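The other protein chains are all here in position, but one chain of the complex has been omitted.
Chain nomenclature is as follows: A, B and C, assigned in order of appearance, with residue numbering initiated at 1 for each chain independently.
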Amino acid sequence: MEKHSINKDKLKFVLKRSEEDIMTVAVKGVTFGDGNIKFIAGPCAVESKESILKIAELVKKDGADVLRGGAFKPRTSPYDFQGIGQKGLDYLAEAGEKFGLPTVSEITDKQMLPYFENIDVLQIGAKNMQNYELLKAVGRTDKPILLKRGFSNSIEELLLSAEYIANEGNCKIILCERGIRTFEKATRNTFDISAIALLKKISRLPVVADPSHATGVSELVAPVALAAAAVKVDGIMTEVHDEPSMALCDGEQALTPAEFKIMAEKAKEISRIVR
Amino acid sequence: MEKHSINKDKLKFVLKRSEEDIMTVAVKGVTFGDGNIKFIAGPCAVESKESILKIAELVKKDGADVLRGGAFKPRTSPYDFQGIGQKGLDYLAEAGEKFGLPTVSEITDKQMLPYFENIDVLQIGAKNMQNYELLKAVGRTDKPILLKRGFSNSIEELLLSAEYIANEGNCKIILCERGIRTFEKATRNTFDISAIALLKKISRLPVVADPSHATGVSELVAPVALAAAAVKVDGIMTEVHDEPSMALCDGEQALTPAEFKIMAEKAKEISRIVR
Amino acid sequence: MEKHSINKDKLKFVLKRSEEDIMTVAVKGVTFGDGNIKFIAGPCAVESKESILKIAELVKKDGADVLRGGAFKPRTSPYDFQGIGQKGLDYLAEAGEKFGLPTVSEITDKQMLPYFENIDVLQIGAKNMQNYELLKAVGRTDKPILLKRGFSNSIEELLLSAEYIANEGNCKIILCERGIRTFEKATRNTFDISAIALLKKISRLPVVADPSHATGVSELVAPVALAAAAVKVDGIMTEVHDEPSMALCDGEQALTPAEFKIMAEKAKEISRIVR
Partner (left out) sequence: MEKHSINKDKLKFVLKRSEEDIMTVAVKGVTFGDGNIKFIAGPCAVESKESILKIAELVKKDGADVLRGGAFKPRTSPYDFQGIGQKGLDYLAEAGEKFGLPTVSEITDKQMLPYFENIDVLQIGAKNMQNYELLKAVGRTDKPILLKRGFSNSIEELLLSAEYIANEGNCKIILCERGIRTFEKATRNTFDISAIALLKKISRLPVVADPSHATGVSELVAPVALAAAAVKVDGIMTEVHDEPSMALCDGEQALTPAEFKIMAEKAKEISRIVR
């Protein structure tokens, strides 16, 4: 019997004690896990102050709850665009402040923590899901953590990485499914819809979906986002860019603000049906 | 660039020529691909005449459009229950006839074709998706074919297997996503929701989802079925048993008729939202 | 604990009862499992009578024990070269006869059995490893069976498929590792060297390696063949063609006779060291 083979012995914090045992994670008035689906939107990378201000205004108007944008980009090749660094975080914080959007950005080393003072949510990216020194460091802060599943990590390993954070005293953890690496090459990754359904059954933590990285191609982002809504996901994180073809990274998987708006409205409708 | 890497050179029949190029597959008045989601329900295996008659009546009442039931079960071990064979097909046909439900059952060898005379849809199972002698044989019949994706076959290979059938002259092909084999062991397989979204974009053929085999555990079947509805799937095939714990095979992934009914109603609602 | 997770309950025939419990499979004086490594060589497909006679002569001279050649090729696309069929088997048998080489060729449907009368070993290909009707049919013959592991089948499933054959009364089974499908795309498949090591520990059956399909590129075939020798494989099956660039199928993975000869000699040396 290989079904439901989560080993629960070492999962002290993340599992539900009862059907109703749900933890919410609040960030500046936006509460993940409260039963209403939330939307995290913004560019793959903060490209300039003007750019992030413009996108922030657009996504706010179109229904975003949280603003995302990468400043330190852990790219597979050292010769690719690596983000604009610390000033990207400053621009992101300023844009969030101006339009009333809490902010999230990826941190890739514990020594960067001071740079993130004005960022509301710390994102642990897929490549760092088992970077335990980083997990322990963010576990010692009091900021909410968005923990992405590694592209080849099991659901059990994701939960164990959440335990690393909780074990340091920080329980404000949001899990994120973003697609896993499989033999299939027609899509960038294989979005594991069952993982969300299973996590919602067994874990107390809110779960968000990142269909942009999972599919890698914009025309599949909205359908997969709606699928996530149908399994009661607590939030959807999508890359949105006002001019996807001009984006400095991953433009081919970004939604336009108009596409984002339509997706968000349908996702809310589906979310209401399944709850 | 590895995105959307379907090689279209050898896909002569299955691809859309235009956005509107949709083929429907009709079976006794039930039309897959007409914009309304359909439901295929029934036991993993036909166990007895009484049993299939009872389940047929229940699923008909609860919204099923097509009755499923295995008679020849290609089990991984030769020492497991292999189905009741030819008489299972007779019972299935009788139950379908009585309750006005077209029927579908799996065929595992071309020499079995005569046994399937009274079965409406021939199912090619995951393990036989690349059994080309079988594909060619069913391609020479005029029955609709339900072609399941092999558990480790790419989307491109699924489409190429459909080409084998079409190349013999039979265009009544329904594709079926049923989960793929990955490193993740918390679920039986990984349901590839993006595959459905992609197939609906590029292929003319109707697509159904089989969440029972994909997840292997009943409490995940309904959520994943709803996710499939959210990506515009044309039908959902689920195992339904009046007493899952007594089922001779795969009982742990069967829905009860009551669970099936609720799922089907929500799936229809979601289907309407996304179309 | 996920180690060595073979479920032995349903493996009645294939497992060793003791360290020394080794079954050999003899075919016209060539005995697989006798402690001396054997070589199966020949073209991917029998292309013509002249071609197979020429290759047979070359590989015999260079150390082959068994002649291989496909007549019915289960190609992924219906529009690719499918082999020359029944007459390919006749040419293969004639070439084997002439140069004193037993022959092996792939069978893809049980109704083809009469065509294989003069072929010594029946090969079940990777795509048909779970085609149980075919397994049962060859299990009712008295010919040795070369059973290839499916590209996404587990070691346990390979052994269960061998049980299907043995359960019909035919114990002359040779297992074949030919690479599995993984996320890695730099090679055609990932050759599972540990599978051979494990099979040699737990199973009574002889095991051969097919490095041609595993790697898909000729310059890796010889190294991987030698690796298989180092884990005590009982035989190596390679595609050999006198003019690889002119081969009608899979030429890029074929060795020249000269390359084959060097590989075979080194493999024998390694085989002696490890025994």
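Definition applied: a contact is a pair of C-beta atoms (placed from the backbone, for glycine too) under 8 Å apart; a residue touches a chain by one contact, two chains touch by 3 or more.
Not measured: the values here are computed from a predicted model.
Here the chain not displayed is in touch, across the complete complex, with A, B, C.
Screening A:F32, A:F116, A:F151 or A:F191 against the full complex identifies A:F151 as the residue touching the chain left out. Only one of the listed residues, C:S154, C:N167 or C:T256, touches the absent chain: C:S154.
The chain omitted from view is touched by exactly one of C:D109, C:E133, C:D192 or C:D210, namely C:D192.
Although one chain is hidden here, its contacts on chain C can still be listed: residues 2-6, 152, 154-156, 180, 182-188, 190-195, 197-198, 200-201, 214-217, 219-220, 223-224, 226-232, 252, 266, 269-270, 273-274.
Taking the whole complex into account, chain B touches the unshown chain at residues 152, 181-183, 185. For chain A, the list of residues touching the undisplayed chain reads 10, 12, 74-80, 108-111, 127-128, 130-134, 150-152, 157, 160, 163-164, 167, 181.
Everything that follows uses one rule, which is that only the chains that are shown with their structure count from here on.
When you average the Cα atoms of each chain and compare centres, the chain farthest from chain C turns out to be A. Taking the mean of the C-alpha atoms as each chain's centre, chain A and chain B sit 33 Å apart. Distance between chain centres (mean CA atoms), chain A to chain C: 47 Å. Residues of chain C in contact with two or more other chains: 152, 181.
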